[in-house]
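The complex appears here minus one protein chain, its other protein chains still in place.
Now for chain A:
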Amino acid sequence: MNEEIKTFTISIYTENNIGLLNRISAIFQRRHINIESLTTSQSEIDGVNRFVIVVNITESQAKKIIGQFEKQVEVIKAYYHKDEDTIYTESCMFKIKSSLLFEEPQIQNIIKESNARIVTVNKEFFVLEKSGRRNEIESLRRDLNVFGIMQFVRAGRIAVTKDEMKVTEVLMAFNNHNN
């Protein structure tokens, strides 16, 4: 049973109800699975939320926890995907002293080359925003760290899948059945 541990992106379509996050995180906790990142937002369907969760587990573990998610009453559908089956990105923000922009002209090059965007600038600080793969964000962080970062924050992965998600069909089937 020496299955390879891989990065999986788990997508869970749910009702938008209080307490559901608890129910979902408890499933990871009970199985000692560490959550690398977790994002939740409105999905493409009105009133339906989508969790995007990144975990490092084996594929058989992934299959089993999908079963556990789908078993939850308020979960509509759950999927797991490998990196190559998704288009994914992460975003981050840096808060940096404004004086550095003038004292360290190299920073301007770093910003340009990294395709980071300046969100705001004032006398004390400026804020950079960058979206991309983890390694791009990490390399930008390393580059800027040399000059000093006041604050850094990175959001969880968001991803869409190459495959079609059949969530609407599930909901349509229910509506047809009950009308």
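We take it that a residue touches a chain if its C-beta (ideal position, glycine included) is under 8 Å from a C-beta of that chain, and two chains touch if they have at least 3 such contacts; residues count from 1.
Definition applied: contacts and distances are computed from a predicted model.
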Quiz item: Can you pick, from "Glycine/betaine ABC transporter permease", "succinate dehydrogenase", "Galactose/methyl galactoside import ATP-binding protein MglA" or "Acetolactate synthase", the UniProt protein name of the chain not displayed?
Solution: "Acetolactate synthase"
Self-check item: Residue among A:I10, A:V75 or A:I107 that touches the chain left out of view
Solution: A:V75
Practice problem: Extract the touching residues of chain A with respect to the undisplayed chain. | Solution: 14-15, 18-19, 22-23, 26, 30, 60, 63-64, 67-68, 70-71, 73-76, 171, 174-175, 177-179
